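Below: one structure in structure tokens.
Entry: subunit A
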Amino acid sequence: MSALSCCNNSAPFRFWNSSIGKKIIVALTGIILVGYLAGHLVGNLLIFQGEHAFNEYAHFLQTMLHGYGVWIARIVLLGTLVLHVVATIQLTLANRIARNIQYQCPDTVTATVSSRMMIWSGSTILAFIVFHILHYTVRVSPTLAELGENNPHAMVITGFSNVLVSLFYIVAISLLCSHLSHGVGSIFQTLGLRSHKTALAIDLLSRAYALAIWLGFISIPVAIMVFGFGK
Partner candidate 1 sequence: MLNSNIPSGPIEQKWTKHKFESKLINPANKRKYKIIVVGSGLAGGSAASTLAELGYQVSCFCYQDSPRRAHSIAAQGGINAAKNYRNDGDSVQRLFYDTVKGGDFRSREANVYRLAEVSNAIIDQATAQGVPFAREYGGLLDNRSFGGAQVSRTFYARGQTGQQLLIGVYQSLAKEISRGGVTMHSRTEMLDLVTVDGHAKGIVVRDMVTGEISSHAADAVILATGGYGNAFFLSTNAMGCNVMAAFRAHKRGACFANPCYTQIHPTCIPVSGEYQSKLTLMSESLRNDGRIWVPKNAADCGKKPSDIPEEDRDYYLERKYPAFGNLAPRDIASRAAKEACDDGRGIGPSGLGVYLDFRDPIARLGEDTIRARYGNLFQMYEKITGENPYTSPMRIYPAVHYTMGGLWVDYNLMSNLPGLHVLGEANFSDHGANRLGASALMQGLADGYFVIPATIAPYLASQTPGSVTTDAPEFKKVEEEVRERVGQLIDITGSRTVDSFHRELGHLLWDKCGMARDKAGLKEALKLIPKIREQFWKDVRIPGSGNNVNAELEKAGRVADFLEFAELLCHDAHDREESCGGHFRSEHQFTDKSPEVKAGKTQPGEAKRNDEKFSYVAAWEFKGVGKKPKLHKEALKYEAVKQAIRSYA
Partner candidate 2 sequence: MANLNLTLKVWRQLNADDHGRIETYEAKNIPNEASFLEMLDIVNERILVDGGEPIHFDHDCREGICGMCSLTINGIPHGKDKGVTVCQLHMRSFKDGDTIWIEPFRSRVFPILRDLMVDRTAFDRIIEAGGYIDIRTGAAQDANNLPVEKDKAEAAFEAAACIGCAACVAACKNSSAMLFVSAKAAHLNYLPQGAPEKQKRTLAMVRQMDAEGFGNCTNQYECEAVCPKEISADNIAKLNRDYVISSAKEAVG
């Protein structure tokens, strides 16, 4: 599968190339992303604390560790995301190949819809992340770029005033919620930390986390669009 035949037998390579090893990577990167999301959400919610608090938080992020902090975070996150995406795409492809023929009369006993569309929810999230970064981080729009420099709070409000932007955001966050509702519980199983005794609790935790993320993130565009928050 790989051109790197010289290190075919090295331990990390073998680990990565095994089904379970790759899944473990997905789970570990999943944990980082899940953790990041929680932090990101808490930060974002500061928007409801008012302009000052939010801008201060944005400023803190920008200047943390003399400005290196945000880059370290970005690199770690990017690396994590790349690993997560590459691994999950490879796994999904391998799975499609293994199940090359479908049943004429298919049925599903217990697998959730969320669990069955991880690649689609994931891809949408990826598209969204790209858009989101271009939108608020790289700021390809000159208006937002200018606002971003001085007043991130205003940038966010302006950004979400665009209905299409908000709609895409809501769709993406909803799919993220779906991704997490399966993903968070899945981490425990993949890492060997789930058993029948804990299954129910893990399931609930997974769904609760997904719901919290959904409510939290969705609240911002909804507040801006529906309730005219910040305008």
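We adopt the following convention: contacts are C-beta pairs under 8 Å (C-beta built on N, C-alpha and C of every residue); 3 or more make two chains touch, one makes a residue touch a chain; residues count from 1.
How these were chosen: all candidates are chains of the complex that A comes from, given by their letters.
None of these values were measured; they are calculated from a predicted model.
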For subunit A, choose the touching candidate in this complex from 1 or 2.
2
Of subunit A, residues touching candidate 2 in the complex
11-12, 14-15, 17-24, 91, 94-95, 97-112, 115-116, 118, 182, 185-186, 188-196
